[in-house]
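What you see is the complex with one protein chain gone and the rest in place.
Every chain is named by a letter (A, B and C) in the order it is written, and numbering of its residues begins at 1.
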Amino acid sequence: MACSCNNKPSSLVPAELQQELSDPNHPANLICELCRLFYDLNWVTGTGGGISIRDVEGPNPNLVYIAPSGVQKERIQPWEMFVVDLPDTIVRTPNECPKELTKSYKYKPSACTPLFVSCYTLRDAGACIHTHSQNAVMITILLEHEKEFVINHVEQIKALPRLEYNESTKKVEKVGSMENYEKLVIPIIENTPHEEDLTETLEEAIRNYPGTSAVLVRRHGIYVWGETIWKAKVYNEALDYLLELAVKMKLAGISTVRE
Amino acid sequence: MACSCNNKPSSLVPAELQQELSDPNHPANLICELCRLFYDLNWVTGTGGGISIRDVEGPNPNLVYIAPSGVQKERIQPWEMFVVDLPDTIVRTPNECPKELTKSYKYKPSACTPLFVSCYTLRDAGACIHTHSQNAVMITILLEHEKEFVINHVEQIKALPRLEYNESTKKVEKVGSMENYEKLVIPIIENTPHEEDLTETLEEAIRNYPGTSAVLVRRHGIYVWGETIWKAKVYNEALDYLLELAVKMKLAGISTVRE
Amino acid sequence: MACSCNNKPSSLVPAELQQELSDPNHPANLICELCRLFYDLNWVTGTGGGISIRDVEGPNPNLVYIAPSGVQKERIQPWEMFVVDLPDTIVRTPNECPKELTKSYKYKPSACTPLFVSCYTLRDAGACIHTHSQNAVMITILLEHEKEFVINHVEQIKALPRLEYNESTKKVEKVGSMENYEKLVIPIIENTPHEEDLTETLEEAIRNYPGTSAVLVRRHGIYVWGETIWKAKVYNEALDYLLELAVKMKLAGISTVRE
Partner (left out) sequence: MACSCNNKPSSLVPAELQQELSDPNHPANLICELCRLFYDLNWVTGTGGGISIRDVEGPNPNLVYIAPSGVQKERIQPWEMFVVDLPDTIVRTPNECPKELTKSYKYKPSACTPLFVSCYTLRDAGACIHTHSQNAVMITILLEHEKEFVINHVEQIKALPRLEYNESTKKVEKVGSMENYEKLVIPIIENTPHEEDLTETLEEAIRNYPGTSAVLVRRHGIYVWGETIWKAKVYNEALDYLLELAVKMKLAGISTVRE
C-alpha cells in the first residue's frame, strides 16, 4: 500500500523523474502538499476526496496530474500520480515505478478522473478539488429536497469569481468577483453508486449553471475548480466557510437568503 | 512515569533493540506515530484508548505489539511496548528496559489486551485500534436503547470493507468494499467496570456481525480492526467521519437511515 | 499569484530589504507569522481578512505595514507588504520587487487600508487586525436587529482594556483593564458592498464608543486594534473567545447579559 513507502529514500525514483520533481511547485508536489493540508481539515480522511492539477504553466498545458484512488491522501508521494494527456490518454502511471517503491501495490486511477476531465474540458479549469467536507455533506442533508444551495449577504461571497458565458468565444469566462450581497447559487446533484456515473449530471449542472465554480453532490461532498490550483484552493476555502456558516444558520432556524 | 523519559537519548536502549527500531515502519514506531496523530484528534487524550499492531510482514506474524496501559499515548516511546506471541505469551515487556529509561516505572499491559487478541484470533486482523472518540461515545448516548448503529446513503461508507463468511475456509473474508447506499451496521455492546470483562460480549458481537469491522462500546468508545495497520486506520477514520455526521443528523432530528 | 513565489530563494529580494527583514520582529515578518496562525484559526481563509502593523518602535512610527489584497494570507512573504506613511503616502509597494519574485502579479493595497488608517489616526493604534471569524459573523446574524454586542460576567472580559476619553489630551487612553462583571459593549455596523465604504460608519462607531477596542461588521467580520501588535492579538483572541461563548449561549437560549 502506498503509505508504507512513506519513508523510502527517493533515490529509488528514476533519475529523470527525480529531476522533474525537484521543483517544489511541480503539480505532483503541490498535490502532496495540499492533500496533507486537506487531511488536517477533515476533507479527505479515510482515503476520501481527490485532487488534480493541470500543468497550465508547463510545456504541455494539457497534462493533468491526478492522485490515485483508494490511498491515504495525506501520505501520497509525488511519484504516485497518474498523468493524463487531455482528453483521456494516460501517459504515466505509478505502476511503472520500481517494485521496491510500490511493494507491488496496484494503483488505480481516481474514480473522479472523468469528473475532473469534465471540469477541464467544459471550463478550461487549471485544477479541480473534490472533498468529502462534512459541511458540504451536511448542507445537502439539511436541504434534502432542494436542488440548489443559495446564500447571500455574507462578505466571504466576494472571494468567489463572477463568471459569464461569452457568446463570441463560446466559453464561460471570469469577468470579476461576486458582490457580497449577491446570491451565490451552487447546484446539488444526486449521488450515484459509482463515482464515474456522476459525470453526466455533473456536466449538466456545469452547463446549466454557467455562474458556478462548484457542484455539490448529495450525501457525498463537493467538486470545486479554478483557473489555477491556488484559485481552486481559495474558492474551495471560501465555499467551505460559507457552507459551515450555512449549516449553523439552518440549525438556528435562520434562512441563508436575506431578501 | 513514561513520558518523563521523553527526552532521554535512545542510546540507553539495548543495541539490539536500537537496531530493530531503526526501521521507521517497525510496528513499535508506527504505534508511536499514530498515537501522536490520534491524540491531536482527541481520540486518546487522558491516557485513554489503545493501539496494537500484529507484525504481519515480519518473520513471526503472530507477534503483536501493544502500547502499555495508563500512559500518555502521545508520549510513548517505541521501546515501551509489550510484545505478545499469539495467543497469549508475553515475550517482551518495557519493564526489562534499563532503569535509567523507566525511572522504575512499573508498566502494565493494556487492559485492552484480551480484546485486541479477540480481533486477531477471530478475524485474522493485522491491527486493532481502540479510541475514546467523542463521536463514538455520543452516538451510543443518543442511541441509549439501541443495540446497533445504522447509517446508509453516505459516500464515505464506501471506505469500509465488504466482509463475508466463507463456508469453506470457515473465516470472515474481505470480498470488496461497501456500496454507499448500503446499510452500515455497527453493534453496540454495554460497558463494564473492567475493560477485560468486555471480552465475552465483544467476541459475541464479532461473531454475530460477520460484516462488521468495528464494535461500539456504550459510553466508552470504539474498537476497529483491519487487515493491516493502515487499513485499520482508514476504517477508523471513515467510521469516525460517519459517527460525527450521524451525531449531527440525530441532533438535527434527521434519521441516519434513508428508506 | 503571490503564493507561487513561496519557495523562491530570498536572494532575489534587494540586498537592502533583505538586511531590513533579517530581524524576526520586523513588522513585515510578524504579519507573515500571525497570518499563518490566523489561517489555522479559520480567521483569514479564502484570502479573507487583513492585518497591519505600525512600526511604533522604529525610526518612523508613522510607517504602517499592510498585507496586500486578495492573496492567500498564510502564504504571504515579508517583501509583499505595502508600506504607508500616515496618513496616506504609499512609500513602498511589492510591485517594485523583481519580476522573478512576483511573476508580474499586480499587487493591490488591501481594501481595508482606509479602515486601518482610521484606527491609527483616531486611536493612536499600534496595530489593527481584521478577521472573518465565524464567531464574529454568526453573532451579528443572531443579533440581526441589534446595533451592539453586549456580554458581562465572564472572566475573559478582564483581558480587554479599560479606555477613557481624556479631556486634556483630547485622546482615548488606556487606564487599566475591564472588570469581569462589567458589560463589554462592541458596536455592530452594517456591511457595504465595498470595504472602503465602511470607513465612515466605522469612524462613527469608534467616536461613539470611546470604550471599545473593536467594531463588528454584520455578516462580514471584526476589526480589532491595540497599542501594539501583541496587544491587538491578545484583544482579538479574548474577543473571539467571548464571541464563541456568546454564540453558544444564544443558541442555548441564555442571555449574554446577566443582570
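Assume a contact is a pair of C-beta atoms (placed from the backbone, for glycine too) under 8 Å apart; a residue touches a chain by one contact, two chains touch by 3 or more.
All of these numbers come straight from a predicted model, not from anything done at the bench.
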Shown chains that the omitted chain touches within the full complex:
B, C
Touch with the missing chain holds, among B:Asn62, B:Gln134 or B:Ser177, for B:Gln134
Which listed residue (C:Asp85, C:Glu100, C:Glu146 or C:Glu179) would be found touching the missing chain in the intact complex?
C:Glu179
Chain C, residues in touch with the chain not shown (by the definition above):
24-25, 153-156, 159, 179-181, 228, 230-231, 233-235, 237-238, 240-241, 244-245, 248-249, 252, 254
Residues of chain B in contact with the chain not shown:
1, 3-4, 6-7, 42, 45-48, 72, 132, 134, 137-138, 141-142, 144, 191, 193, 217, 219-221, 251
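Basically, only the chains that are shown with their structure count from here on.
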Of all chains present, which has the mean Cα position farthest from that of chain C?
B
Given a C-alpha superposition of chain A onto chain C, how large is the rotation in degrees, taken in steps of 5?
90
Chain closest to the assembly centre - both centres taken as Cα means:
A
What whole-Å value do you get for the distance between chain B and chain C if each is reduced to the mean of its CA atoms?
44
Could you please state the distance in Å, as a whole number, between where the Cα atoms of chain A are centred and where those of chain B are centred?
31
On chain A, where are the residues touching two or more other chains?
none
